[in-house]
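Once you've had a glance at the structure underneath, I'll fire off some questions.
A single protein chain has been removed from this complex, and every other one stays in its place.
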Amino acid sequence: MKNETKIKAAFIAAVGSDHFHENPDKLSGYAHGGAFVAGQTPLCVVEPGNSDQVAEVVRAAVETGANLIPCSSGPPKSQRACSVPAEIPSVVVDLGKMDRITRINRRNKVAIIEPGVCFGALQAESKKLGMKALLPLLPRASKSVVASYLEREPITIPKFHWDMTDPMLCVETVFGTGDTFRTGGAAGPGSLEEQWKSGASQKNPMGPAQTDLVRVIQGAQGTMGIVTWSSVKLEVLPRIRKGYFITSTQIWPLIDLAYAMTQLRLGDELFLLNAQALAGIVEKDTAKIEGLAENLAPWILFYCVAGYEVLPELRVRQQEQDIAALANNLGLKAVRNLDGADGDDIARLIDLPCQEPHWKDRLKGAHAEIFFLTTMDCVSVFLEAMGELADAHGYPAKELGVYVQPVQQGRNCHLEFVLPFDPEDADEVGRAEDLFEKAGKIMLEKGAFFSRPYGPWAEQAYALCPDTVAAIKTVKDILDPHNVFNQGRLCL
Amino acid sequence: MTKPISSKNLPDEAVSRFKEALGAGNFSTDPVFCDSYAMQPFHKTDPGCWIPRPMAVALPGSTEDVQAVVKICIQYGLRYKAHSTGWGAHGGPGYDNVVQIDLRRMNNIVEWDEKNRYVVVEPYVNCAELQAEAMKRGYNIHIHGAGSVCSPLANATSHCGMGWTGISTSTSSRNILGVEWVLPSGEVLKLGTCGSSGRWFSADGPGPGLRGIMRGWAGADGGLGVFTKMSMKLFHWAGPKETRVGGRLLDLEVEKPDNFRIAVCAFPEAKAYADALLKIGEAEIGFLQCKNPVSLLFSGGMPRLLRKIHAMPNTKKLLDAFRYQFQFMIAATSELDYQYQNQCLNKIVDDHGGILLDTPAALNSITYWSFVRVSVPPVIFRMGGNFFSAFGGDEALDNCMEQARIGEEIKRQFIARNACFDDLADGAWSLIYENGLFGHNEELYAFDHRDPEMGRQLDDFAKACTQATVEHNLGGGGFAFFKGGEVHDLLGPSMSNYHIWQRRIKKALDPDDLSDSKYYISSD
Partner (left out) sequence: MALEEYRRDMEGCSRCSSCKWVPVSQIKSHRFSQACPSISRYNFHGFAGSGKLMLGLSLLDKRIEMNDSVADLVYKCTLCGACDANCKVYRDDIDIVEVIEEIRAACVENGQFFAEHQMMIDDLKRENNVFGERKEARGDWARGLGLKDANSQKVEVLFHAGCRFSYDEDLLDVIRGAATLILDAGVELGIAGKAESCCGGRAFGMGFRGQAKNFAEDMAGRVKSSGAQVLLTPCADCYGAFQYAYQRMGVDLGVRVMHISEFLGGLAAEGRLLFKNRVDRKITYHDPCHLGRRSEPYSGPWKGNKLLRHSSCKRDGRKGVYDAPREILRSIPGIQLVEMERIREWSWCCGAGGGVWEADEELSEFSARERIEEALASGADALATSCPWCERNLRDAAESMGARMEIFDVTELVTRSVEGE
């Protein structure tokens, strides 16, 4: 108790009492995430307003031995919920108040944003300057851009996903020593303002020097440092943009087409959904979702073609024709509309965060999700396994949502299964939970790569790579020698 | 006359263990053999051509061999330094009494995954070999600026990898999809999927991306263990699977495919050049974009004429008018794609007051294939016998333009004092990556290290450029890092104190500082 008092005092000193919270109602919001995620109630929540205060917060943790839980924009809502405390005494560092777009620059297509900036705000500001932000598929409205990119959530435009760090460029981070560090071009020489004056725009994601610590911060689930701002890539807002569907009863022709398109960097947004997932995106009402899913072909490839500022019409025509030729070779045909879904509507929809309820929750009110990296040619192996598992668990396979997002320009993909369930129905909850737990193991056995190992996946994924575990621990000792960040996550 | 280096004698027991591990024919302590690893005049800023002679040379043939070598080195407290194709002082020992690990026996192409567009290679496969094999499969690779005689693995894991086709193929370090790494402890760390499932398609995770400690903008240049396998990206190749090639470089006879266009885009001033290039990036056109300075083009074909041009003021002015030019290659994948790329290029160049000069048919052979194969780079040695690159810190294009401007100012001073060859001061080699995400600029500096005065002044040039980097905020340290040692103490404080963190990484992974850190950072 005495210790808790000491901790609270230290954090009040760090951020001021106005940014310090210990109201039980507020604290309880941070004690759990989405499906099956429950953790510890934090001791308190602090809301620093700037980088200096974040550094003070870290120093306070070092001094008091508190476990810091970085959280970008309010209480966690997703099943990933790495910002739900696993250990106590924990102090949540909610960065939601740090929501400034420090700079947005058309010439270099870049923005500098704080962790509290959500996709809606960034998109709106980008649009004013003729640009667009790069979004994952329909994030929650409260989803922090920085958090999303730190988690390596896949963006929907594979051609812009050159490397796993994209679209994140440089970051400022506070390490567990309380030191502030900038990565990539932002590291210096010079302050940001001085760099801008010399034409720099924090666009080089590599470095500084012979380190690339942004990569270590990414995917670390808040265990290595707290990011206080990041420069992120923006792209040109298309002058013309059209959404297209290609449907198939089998997934493999669409996979083949996705390979061909990504190889040639054709199309902008490009992903595959099953009927259930598309229906969930298009409709909000359960009955309508079910109806649309019934009507749709089992598999849908959605893509956009876009023309930018130079010769947009010609660009669009070229993309349309070249994609049509590839599709034709596979016996496929692109259409602008499906019965119940309009391509341009989808294109507009995915430019913004998801309206509530979140599309994954619309069918049953809640969902679990299983996602990992694989290659597109292996997707069918996982589909088959998931189908068998669902059957074995009495889970209606037709309710499973499937989302395949090519990443790294199509060299591999994010494969996601969405398991909707009724949170009020204990049987359904139990069934979904069983399936969720079992599926993680089975997918891993079949070669799934849990590059973002949340919750129970961490133990399973790290069991396969003890050398990686040792290396991560070594890095942790360097960046967070006092072990103040998010204890109990990953393999730490 | 250089005096013989006194070499610490290896314990007989260690020699026996090395020979036992590698085979007697793959290990030598013979000074005659070792001295051929002691000359590296390229990218060496102090005068002369000799670097420290290794006390032994080891030729491992496998990852297990490399592990064995590293572990023996640990046991006997021996420094070691690995290189692949080994071009440049940073590939050789930084100190006396180092065991040089020459990876040339590890030259296998381990695996092709054509569907998922990656290839797994060992250290000694060079870019030209790999590109030739990739093209047979309809793919191309990113070839870094040093050219295709070099190892893509060494470049991507351990050095810096800007290349002529960066506009469409990024840069080496961002093209890594997996790495097998013999750590300074002698244990193997496999990054990403290859460490978990044995497949080589993604390099980051589970969790943090450990590529972040493996390298940064620059690699550790042998200062952090040994890399034994790497998965790298393949890119679409719009040309033929086999190309009939006659000749070797300036006598090349190759048919340029009809879906390719090669042109020089020249602009009246720097702003127009940069504006146009950014638009080109946004339009997503181009297979290759690279500003090879006029001097470099001359040094390849007519190095003697270049020297005479200095006495021809009008010709010099004419060439100077082409200072803001770059070479551009379109490789279209369809007829309409060709139309789109061509028309975009025409329009953008026109909109920015530039001129577009298509390569004359007579030069198509040379430009097409030497650009695609990146066979040109060593011609720069024709000018002075050696060269050096300064700056190189990647950033937004405008910052790169500033690097070029200041670099030229600095170089003019050295030209005036005959410290380097007069390349019209237009020494900026530059390009954009990833459709303009960021840019790269190097200030090329041609000199002859055999001329003692030139050799002595090189370090002054390098220091002046490093100083300017700090004073003018010119995009990170760039090639200054390859000086190693004290440069970190100069740059670190102005760059987020990176040196402190880098040193901690070194100390954690290699506490005894056995992986030669001359071109990386020492552990204390």
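Chains: A and B, in written order; residue numbering restarts at 1 for each.
Basically, contacts are C-beta pairs under 8 Å (C-beta built on N, C-alpha and C of every residue); 3 or more make two chains touch, one makes a residue touch a chain.
Just so we're clear, the structure is a prediction, and the values are computed from it rather than from any experiment.
Visitor: In the full assembly, spell out which visible chains the left-out chain is touching.
Guide: B
Visitor: Among B:101, B:130 or B:234, which one is in touch with the chain left out?
Guide: B:130
Visitor: Given the contact definition stated above, which residue among B:137, B:347 or B:382 touches the chain not shown here?
Guide: Of these options, the touching residue for the absent chain is B:382.
Visitor: For the full complex, which residue in B:11, B:247, B:353 or B:511 touches the chain that was left out?
Guide: B:247
Visitor: In the full complex, which bits of chain B touch the chain not displayed? Write them out.
Guide: Within chain B, the residues that touch the unshown chain are 1-5, 25-26, 28, 30-33, 35-42, 49-50, 53, 57, 59, 85-88, 102, 104-105, 109, 125-130, 132-133, 147-150, 242, 245, 247-249, 251-252, 303-304, 307, 369-370, 373-375, 378-379, 381-386, 448-450.
Keep in mind that, in the parts below, only the chains that are shown with their structure count from here on.
Visitor: Between chain A and chain B, what is the separation of their C-alpha centroids in Å?
Guide: One centre to the other, that is 33 Å.
Visitor: Which positions of chain A touch chain B when the two form their complex?
Guide: Residues 107-110, 152, 162-165, 175, 179-185, 187-190, 194-195, 197-201, 203-221, 223-224, 233, 236, 259, 263-265, 308-311, 314-315, 317-318, 321-322, 325, 373, 375-377, 408-412, 447, 449-453, 458, 461-462, 464-465, 467-468, 470-472, 474-475, 477-479, 490-491 of chain A touch chain B in their complex.
Visitor: Which residues of chain B touch chain A in the complex?
Guide: 113, 115-118, 170-171, 173-175, 177, 183, 187-193, 195-197, 199, 201-221, 223, 233, 236, 278-279, 282-284, 333-334, 336-337, 339-340, 343-344, 347-348, 393-402, 434, 436-438, 469-477, 481, 488, 491-492, 494-499, 501-502, 504-505, 508-509, 520-521
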